[in-house]
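Notes follow the structure.
All protein chains but one are shown in place.
Note that the chains are named A, B and C in the order they appear, and that numbering of residues resets to 1 at the start of each chain.
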Amino acid sequence: MVPLWMFLLVAAALFAIGLFGVLSRRNAVAILMGVELMLNAVNINLIAFWRYRTPDTMIGQAFAVFVFVVAAAEAAVGLALIVAIYRRRQSVAVEDVNLLKW
Amino acid sequence: MIDWTNANYLPWLIPVPPLLAAALIFLVTNRSWWLTTTTALVATITSWVMATIMLLRAIGVAFGEALDGEAFGSTAPWMDLGSTQFQIGVLVDPLTTAMLFMVPLAILMIMIYSVGYMAHDPRRERFFGYMSLFAGAMLLLVVADNLLLLFIGWEVMGFCSYSLIGFWFEKESAHRAGVKAFMTTRVADVIMLLGIAYLYAETGTLSFREIFFNEALLAGLAAKPAIIFGGLSAAGLIGVFLVIGTIGKSAQFPLHVWLPDAMEGPTPVSAMIHAAAMVSAGVYMIIRMYPLLEAGADPHHGVYSAPLLLMAYVGAFTALFSAVIAVAQNDIKRVLAYSTISQLGFMMAALGIGAYIAAAFHLITHGIFKALLFMSSGAVIHAMEHGEHHAHEHGHHVHNAFGGHGRFDPQDMRNMGGLKGRIPVTWFGFLTGGLALAGFPLFTAGFWSKDEIFAEAWHLGFGEGFGPAMFVFVLLALAAFLTAFYTMRQLAMTFAGEPRTEAAAQASLGGPKTVVSTFMQGPLIVLGVAALVAGYIGVPQDFPLFGWLFSGNGNPFHDFVGGTLPHHPPTLAFNVVPVLFSFVVALGGLYVGYRVYWRRPLAAGQPDPTQLALDRISPYLWQWMSHKFYVDELYQRVFVQPSQWLSEVLTSKIIDRIVIDGILHTIAHVAGWIGELFKRFNRVVIDGVGDGIPQAIGAFAGWFRRVQTGNVQQYLLMAVLAALVIFLSAAGLLVRISPTTVLIALAALVVIIVVLNLIGRVWGGIAE
Amino acid sequence: MLRDALIQAGMNAGLATFLDILGGVLVAATFGMAWVLFGIWIERKVAARIQNRVGPNRVGPYGLIQNFADALKLLIKEVIVPRNADRPVYFLAPVLMVVSVILIAAVIPFSSVVIGTDLNIGLLYVLAVGSLGTLAVLMAGWGSNNKYALLGAFRAVAQLISYEVPMVLALLIPVMLAGSLSMQDLVRSQHVWFLFVAPIAAVLFLIAAHAENGRAPFDLLEAESELIAGYNIEYSGMAFAMFYLAEFMHAFFVAIVFSVLFLGGWRGPGAETYPILGMFYLGIKSMVVYFVTVWLRLTVPRVRIDHLLALNWKIMVPLALANVILTAFLFKLVPTPDYSAARAIAEGEFTGVASGLYRLLGPEFVAMLPLAGVLLVGNIALLVAAAALLRWLARRRRQEVEALVDETEYAPGVAAAE
Partner (left out) sequence: MEITIELLVFLVFALLTLAGGLGVVLARNLFRAALLLLLSLFGVAGLFVLLAAPFLAAVQVLIYMGGITILIIFAVMLTRGMVRARNVFSEQWDLAAIVSLAFLALVVYLLWQLQQGSSAALFAAPPPEGGLENPIAALGAALVDPAQYMLPFEVASVLLAGALIGAIYIARDDEVE
């Protein structure tokens, strides 16, 4: 038997790792990967709570499915943006995309 | 879930298909002619079918669910107005039922006809879009159960008439006519809206049945004095406002001027405006609102209210006035336009003396035969244009028969003649329509409806001795005589004798199997038959022979439509005098016309015999008549030119340039002088201080703005920090420990990080 | 079986499932590997016959041992690693490739009782695992540090991802008909073979799966004439052998999955009673399908990359979508077959022709016939409509091209004269 808090702990750790990736990596693709990690952490939480609290409705799983959808949409659009930026500036480092300043 | 098979909900759907079709045509199908016509026709047919189901249901044929004082309809909440809720709804009562017979039929016929008529126009898809919208608006108006919904349909029609009259907007005259129609009706509409607003303010409802079945309310309105025009009661003032709206919409004197100009639109539009929709809407609205107009009065016993008198006098005058004008017109559609005004005058006058069922009857029959007449005239014009083309191709020089050297005018009757054998179906249509218009006794629809108006007017005027009814009867009789006369004139000039131009000689609709002729002639036949038989639904019960044939159990139309309102109007006893009168005026007019125009058809270039006859009395008579008594010119002088003068001379030159500019210039000079003084002061004192502060701020900002690095990640970091702080405070509440110390510690940490980071950034920015 | 035992032993259901899968995979993988060596021999023989050759005939009887010899050769050859290769990635790629294929075997029902594990999401599992192969291709292309390999990988991914769309859409149809994702349920509900109930889905699946595998005529990932050998150009020895193995195994598994989904799997006379017969039936069916794919591979020329993608996005995906909608609609329209009633008729008293029919053909088969008939007719109608539409489009396109040619007044004679 695995108690609930373990899942929550793993999810929190994964979320923190993803957050660190998002905040620290220079490469936009890597940032996107960090976001994916964070979304997965959320999904773990959703499913864990679903399993332990409300296994007789579908709410947790349904939400997880919507998170999948959002993740897919985010990846598609984000990567398209990255490719477009790279084509123009030959770089995907976020510091190089800082036109909107001062 | 709403059960659409229930007759109470079906009326909602009747206006929907054309409105939907309009949207579809404008948004989707307007590249394809085929799709557009299909859409429009399918929508119209659907509406017609639904209206017919409603009709059958209402009169109890086939479904056994007849209306008997009750009505079909349903309401839904529309908008909340403070404490009350405005209900929107539909209503099918006997009057609506009568309209549901005429309106969708006429619209359907016009639509079919338009397919042929517009087949070669470059903007034909747009045309169908407007027409569908027009039809939808009219149907909406017909099924509306309250004045506001009715007004919506009314206004949409106003817009459509504007865009359709100006449909050929390349023509200067067309777009002017469109604007004129819009402006003229706008004047009336505004007044009508005032009436509606007043009504709502007084009663708190606009629903027809809520108002008319409430005796106390009507009596109260009739007793209460109006807010302005002290002599009037509230009901009277509202009525007058509404009647003025109708005067605009139904083109009564003095707001009739837009209707003849509306002939600039394509002919189906004219048919739509004159027969099915626009002008009928005005009269329909009056019939709808009749109890309100009648409140406090009883025309059947000689008590008239202000709106009734207004209608009686205006209507009767208009009927005669425009009939006189129509005699002197040469444009085939213009004659019909004035005849419409005249016939609407009949209805108004009938309403004014209390014969509202007769008016409704005439509205129905007139709708049918006027649609027929307009479509026939359109066919004539089409044939003339075709003939002109043909003549051109064969090298003939086409010229106007009356010696004009301008563009050939296919609408001028003087250019026609002898078309009888060339376009026989059109001839049939025009003949039946014309005879109905003239009120040819016993066999046309127009006779029966007109006769009923005469009977009522005679009874009230000479039987009971009421002045307004007497006035109405005399004027209407004269107008009817003139109607028959100019109808005969038109028939003769168009169809009789020999062709007066090459174009007329070559006129045809382009072969029996073409799109044009098929689609244009079909509706003519249908409506032609209808124009002959439609009158038999309202034959007076004790009319010799015919009454026995068609009205064995009482006058069906009278009894049915009479059920609209709580008080059934009395059925008049048969009186031979007014019937003889109708015989005499109709046949007499036709005979005179026949003598003058048919027996000796006009030759090319020959002046009009009526003109010759009138010139013997006074040379100005004909001139005034053919110039429509100079009403347009009068308006030009009285309204247009003065306002132009006002704006040009008074406002622009005197007030603007001299008075206002003068004052302003003076002030400006003074101000300039003072300003100079201040400037000196400024330079020395204020600039020293004022420049110093902004420069200091600017320097600081220039230094500080480097916080804004443009680096998304950094922003994100700050956002997460902020989220952490919020999260922290929420967490403190959640676990119910005393969080103060933790909170303060972490907040301090956060602040330190932020400050450190800021300093680092800023320092980095400066170092760069 | 294993799962139930474990659960009874007090284990968590999810974990038991996992272990069950693991065991199934181990069994199935060994089976698959062993089978492939023989399968390759068949393929080479068939290929030879089609190309009017003899094929392997030296090693062993009819050359049966030839493949073992080849395998031995590849095993003892050196695995050459390019200098700048990304070594872990480079070595992981072939392994992942093989694993992605072998894992499929875990859920294939070889007979009514022989199945790695009957997951309730079996078909989804097949798809999910299969999609990992794409990753292996990418890894190989990247790890080799070779531009041909990378280009090949790009193409491969474009192709594989694209064809996953119609494949999934086509597989929706059997799932819809069976009302379950479990492979065993899918087999059990095929009282009438789904090939006859949903022919469009079957054909779409076959084509898409073929493309997923990257075999001719969709072998663009390794088009020799353009990319030398595609993503696996740098591989040699056993690493290459694993790609090779994976491809053949994949082709073979496609045949099996097709048989399971559309040809009734292990179903056949007596298969319920004697499960070994089921394995035999499935073997025959999948060999037939396998033969068809080999046949296709050897006779159809390679398509161009843009044609490949156009075929997918402009024809197969719309057709698959239309098919899903149509099938769902018809499926809802026709009343669900009442199997229990049919069974009652068959088992009840003999009352005449009807009950005789039920007994003779099997009650479920007869009960499903109306549904199958309606769906078949629907499929044929859709196919005819699609063909008509395509024909019309092609004709219009041709007219446009001809009009263009006319406009430019292409006249070869003039140039020649000058």
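Couple of notes before you dig in:
What we mean here is this: a contact is a pair of C-beta atoms (placed from the backbone, for glycine too) under 8 Å apart; a residue touches a chain by one contact, two chains touch by 3 or more.
This structure is a prediction, so every number in the text was calculated from the model and none was measured.
Note that the absent chain touches A, B, C when the full complex is taken as a whole.
Touching residues on subunit B toward the chain that is not drawn are 711, 713-714, 717, 720-721, 724, 727-728, 731, 734-737, 746, 749, 753, 757. Listed for subunit A, the residues touching the missing chain in the whole complex are 1-10, 12-21, 23-27, 29-30, 32-34, 36-37, 40, 43-44, 47-48, 50-53, 55-58, 61-62, 64-66, 68-77, 79-84, 86-87, 90-95.
Where subunit C meets the chain that is not shown, the touching residues are 11-15, 17-18, 86, 88-89, 92, 119-121, 124-125, 127-129, 131-132, 134-135, 138-139, 142, 150, 154, 157, 161, 164, 179, 181.
The working rule: only the chains that are shown with their structure count from here on.
For the pair subunit A and subunit C, the distance between C-alpha centroids works out to 33 Å.
In terms of their C-alpha centroids, the spacing between subunit A and subunit B amounts to 61 Å.
Not a single residue in subunit A touches at least two other chains. Contacts from subunit B toward subunit A in the complex involve residues 705-706, 708-713, 716-717, 720. On subunit A, the positions that touch subunit B within their shared complex are 19, 22-24, 31, 94-95, 97-102.
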